[in-house]
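As structure tokens, the structure follows; a few thoughts come after it.
All protein chains but one are shown at their positions in the complex.
Labels for the chains are A, B, C and D, by order of writing; each one numbers its residues from 1.
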Amino acid sequence: MIEIFQQIVNGVAIGGVYVLIALGLTTVFGILGIAHFAHGSVSMFGGYLTYFLVASQGVPLFGAIAIAVITGFALGVVIEFLAYRPVRNANHINAFIVALGLTMMVEGINLQFFGAEQVVIPTSASRVFNIGGVTIPELRLYVILSAAILVAAMAIFVERTKAGQAIRALAENRDAAILMGVNVNTIPLIVFGISTALGVTAGVMVGSLFAIAPGIGEGLVVKGFAVLILGGLGSFPGAIIGGVVLGITESLAAGFISSAYKDVIAFVVMIAVLLVRPQGLMGKTS
Amino acid sequence: MLEVRGLRVSYGPIEVVHGIDLDVKEGECVALIGANGAGKSSTLKAICGLIKARDGSIRFDGQDITNQAGHAIVRAGITMCPEGRQVFPQMNVVKNLRMGAYARTDDAQASDLEEMMDMFPILRQRAGQAAGTLSGGEQEMLAIGRALMARPKLCIFDEPSLGLAPKIVAEVGETIERVKGMGKTILLVEQNSLMALRLADRAYLFEAGEIVLEGTGEELQSHPEVAKAYLGH
Amino acid sequence: MTTAVLRVERLCKSFGGVHAIRDLTFEVQPGEVMGLIGPNGSGKSTTVNSLAGLFPVTSGEILLAGAHIQHLPEPERVELGLARTFQTASVFPEFTVRQQITLGCEPTLKSPPLSSIFGIGRHQGEVEAIEARVQDLLEVTGLAAVADDAVGTISSAQQRFLMIATALASEPKIVLLDEPAAGLVSHERKTLSELIKSIRDRGIAVLVIEHHMALIMEVCDRIVVLNFGSKIADGTPAEIRSSQAVIDAYLGESV
Amino acid sequence: MSKSSNYIFYAVALAFFIALPQLITVKYYLHLSILALVWVIMAQGQNLIQGYTGYVSIVQAGFMGIGAYTTALLGLNFDLPVWLTILLAPLVTAVFALATGYPSLRVKGHYFAIVTLAFNMVIFIVLMNFSHLTNGEAGLMGIPKPGGEGGLIDFSDRMVYYYFVLAVAVLMVIVAARIVHSRIGQILVAIRQNEDLVGAIGIPTWKYKLFAFVVSAMFAGLAGAIYAHYQSFINPEIFGVAQSLDAILAVIMGGSGTITGPVIGAFIVVFLPEYLRFADSFRLIIYGLVLVLATIFMPRGIVGVVSDLWAKVAGRGRA
Partner (left out) sequence: KDRTLDIGVTDALTGGAAVYGLPQANAVQMAAEEINAAGGIKVGDDVYKLNVIAYDDKANPTEASNAVRKLIDRDGVKYILGFCCSGATGAVASFISNEDAVMLVGNAAERSITTQGIENLVRTRPPADYTGAAAGKFVAGKGHKRVAVLGALEVGFYASYVDAFEAELNAAGGEIITKELFALKDRDMTPQLTKIRGMEPDAILVVGYVEPAAFVYRQAVELGIDVPRYGFTSGSEEQFLRVATSEQMEGVWDLRPTELTLLSATENGIAYHENYSEKFGISPSPSSPYAYDQTYALKDALEAAGTVEDTEAVAAALRDLPVPDEVVMQYLPVDGKMFDSNGQAYTSNGAFQWQDGHWVFVEDLPSDAAAYSEFLSTLD
């Protein structure tokens, strides 16, 4: 029994990271219909940057995170403006290719600036809590908590603010949004900025809880897309539920079925859900 | 109030509006009629900034709005109720109506919302339903209501009666009449030429991207060619 | 008595909580033009979509020339002789008009599809027969002049006629037309009513949804009126025109 | 372009490919050309599902792997003749494609892309971990060449193998062209434009989508088999998602929905990274940048650019 609880706890932390990655992906997808494949690599860039600031510039951790998040926002804006905007009216597959190209570029940049060795963002959180046999490292607890806070903040932003309203309108019908007076040139910039900033926080979490190394970002973005599929493309609650479900599924699969095939099992669950509900767990039928 | 001069619109290499002049004066209701594909919607889209004008100028309220961004034009006081309704499919009826007031900064929105629901009782019945699942007619009413929520100076309707039941068509006619009564300036495109010409103070006839006839509503109604081709039977 | 070409019995369809059609029963006889009218949201398009098999019905039976079809997928219903058009124009924008109509003939072809890759097992003369049928349809629907234009470049009125031509290409027993006159001007509507009559003259039954009363009154032999998903009237145009229930629900003052 | 100028174009292209080995002085480029021809087969398959049917599949490299492992394992374990195992490879791939295509094709657009990507990862993980059969990451060595020891033709001569692959590639391009110009091809293009309408006019779309998916997988399986016998070595690494993305790139860069496009695209994805080696550690960055710029400035691929130019030139000629 303890083992099951332990596995669920294990899965929730990684699930929190998935949720943040997926949130960024899902907002971008919802608004612009772009499968932003470079998201993982850009997130890792943010993680690397934090590491660099902390480890070799001596910036305090939270200062470094703040700088990285702001840089991430700016980077997102630049990416939207320079890379995706020119293909806005083209076939979506073209945007996907741009995304692939960006992925290579960012991976290349990461490699060039930060090297091939894995880096771990140093933190001072090294305590471990033990609750009735279930252990939780302090750091994991922080990750889960901050993921929850960010999700809540995003939800409030989208549901309660005018910018959030505009984002939803743009996601659903671009022309109509223009006719309502939504500035469709700046909203995508904001969306990309926020999405990338969220990605950077995920990158920081991965970098402190686990590690950043070449290829990890790409693996993460695939998981992010799996979450989207599981939860429903463009669906906000879907990203949250999908992320947690995927994290726990992986954990249980590795613990109780097979660690070699844990990703296979996660994908099979995703495909099975899709067969029953083609629009994903929280997706709406069109 | 609205002054269009020498407007040309093209999609890629194909030009569909070939330099038209068009005026709408304050408080006036102007109709555009004409066959399918004549370029009426394209003209409206160019006015609203949804597509770029290739040539010509558009002035509104003394201000040059040619090729301005769409949102700026909305803030200048033009809203359009577009062809094909264009509701926000996943938002419910109330949220759609609220979106209509997006560019507004005053706080009379709640009472306007009530007013729209009174004007279209069916919208009150469907208040919580996703707009995408409404029937065509229900969507059209929603789109009109949404446009009015912006309290525009100039209200543009692109084929508001398309696909509506006769009873509702009559209601839409009345609604536009009422909007007119509110002192709003109206630019109306209608396939239902009879209704359009009855409502309009002045009208233009489009043919293949050009304006071929202009006059008061009555003049055009009694024009033999118009009567034959557009008023029917 | 001949079997009805289409028979709908106690048809129900609900979306979640919304009952779009309730207990709908009607028949269409061979060679008949039947009108289906009703206020917006009364379930007309839902009826057409249910008949065509776009989604499963909640309950009820659909018989095409006496055979149950409610469990069949969309393409098989077309093969059995039920064709339809859509309320909003739905076409292949990159094809030429001729190509689209030719594709519409696909369900009637006897040659297996693979034969067109390897050139074996082809039925004699089929290609020529199809070409002739397409030419005929182009002329009937008045599209011959734009036959080799890309569908995306023809006017929306022409696209509406093209939808009808494509539906007819499958040699149906009955066609369902969902608001074919939407967006047409009066002379085009006239062409449309001629077309509907000529379809009937070919022995094909027509079920037409329209809000344009003049057209409906002119072409229909019989009219069924829906309101809130239920049938409220069924009769000749004259009967419908004078039915108080229909006037209250749909027509308004008078037409 | 008129029909006859088309034929002239194809004849010139074929003559070029036949003469190519004679023009190449550094044998290294012969090696790359062989790989590029393998990729021509891959890209034609990808084009069928992506370019013509409009479904972006990200599992092509996985299918290539199934083909490659099929031919290698049959050859190594059962001593079957190489010709036979090469023919069996696409058939076995087709079986897998049927099994994966059925669920994947129930969803559309990005869903389909990601589901197929998941399948590619599944194939990769299984090849990696099912090591009793596949020997895991270490891969399979010593895969025999066609013709066997002391056969009539020596396939270990690269020149010979080049012509062998060229023949297969030409054949597959012809097959692809026959398919897209057939009734089936017409239906696939219709599905790309408006799938709902295809169903409504009485054509069971799932059959045709599945056909396109399975045939494209067979192309990939065959490409994998030919690759395996050329390299004599395979391991899962070659059949990962990155290679599937290369197949997509080949189609897009060349010109999707055309027969010539994938041929050009295949050579690009094989040769471009080589030419960017001078950039050393900046290679990845530059390759990515080239992709982004190419997509922005020539969205219809090289074929699109060329045919636009051609139209301009021809138009001027007429005027």
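Everything that follows uses one rule, which is that contacts are C-beta pairs under 8 Å (C-beta built on N, C-alpha and C of every residue); 3 or more make two chains touch, one makes a residue touch a chain.
Quantities reported herein were computed from a predicted structural model and do not represent experimental measurements.
Engineer: With touch defined as in the header, list the contact partners of the absent chain among those displayed.
Structural biologist: Within the full complex, the chain not displayed touches A, D.
Engineer: Please identify which residue in A:G101, A:G199 or A:P214 touches the non-displayed chain.
Structural biologist: Of the candidates A:G101, A:G199 or A:P214, A:P214 is in touch with the missing chain.
Engineer: Write the list of subunit A residues that the hidden chain touches.
Structural biologist: Per the touch rule, subunit A residues meeting the hidden chain are 3, 6-7, 10-11, 13-14, 111, 116-120, 126, 128, 130, 135, 137, 206, 209-211, 213-216, 219, 250-256, 258-260, 262-263.
Engineer: Please identify, in ascending order, the residues of subunit D that touch the omitted chain?
Structural biologist: Per the touch rule, subunit D residues meeting the hidden chain are 26-28, 31-32, 35, 128-129, 131, 135-139, 141-143, 156, 231-238, 274, 277, 281, 283-284.
Following the convention adopted for this analysis, only the chains that are shown with their structure count from here on.
Engineer: Give me the set of chains touching subunit B intersected with the set touching subunit D.
Structural biologist: Touching subunit B as well as subunit D, we find A, C.
Engineer: Could you work out which chain's C-alpha centre is the most distant one from the centre of subunit A?
Structural biologist: If we average the C-alpha coordinates per chain, C ends up farthest from subunit A.
Engineer: Between subunit A and subunit D, what distance separates the C-alpha centroids? Give it in angstrom.
Structural biologist: Centre-to-centre distance between subunit A and subunit D: 32 Å.
Engineer: Subunit A to subunit C: how many Å between their CA centres?
Structural biologist: Distance between chain centres: 47 Å.
Engineer: Graph shape for the chains shown, where an edge means the two chains touch. Line, ring, star, complete, or other?
Structural biologist: The chain contacts form a single closed ring, each chain touching exactly two others.
Engineer: For this structure, give each pair of chains that are touching.
Structural biologist: A-B, A-D, B-C, C-D
Engineer: Residues of subunit A touching subunit B in their complex?
Structural biologist: Going by the criterion above, the answer is residues 162, 165-166, 168-169, 172-173, 175-185, 284, 286.
Engineer: Looking at the complex, which residues from subunit D come into contact with subunit C?
Structural biologist: 178-179, 182-184, 186-187, 189-190, 193-194, 196-205, 208
Engineer: Over in the complex, which subunit A residues touch subunit D? Could you list them?
Structural biologist: 29, 35, 83, 86-87, 90-94, 96-98, 100-109, 111-112, 222, 225-226, 228-229, 233, 260-261, 263-264, 267-268, 270-271, 274-275, 278
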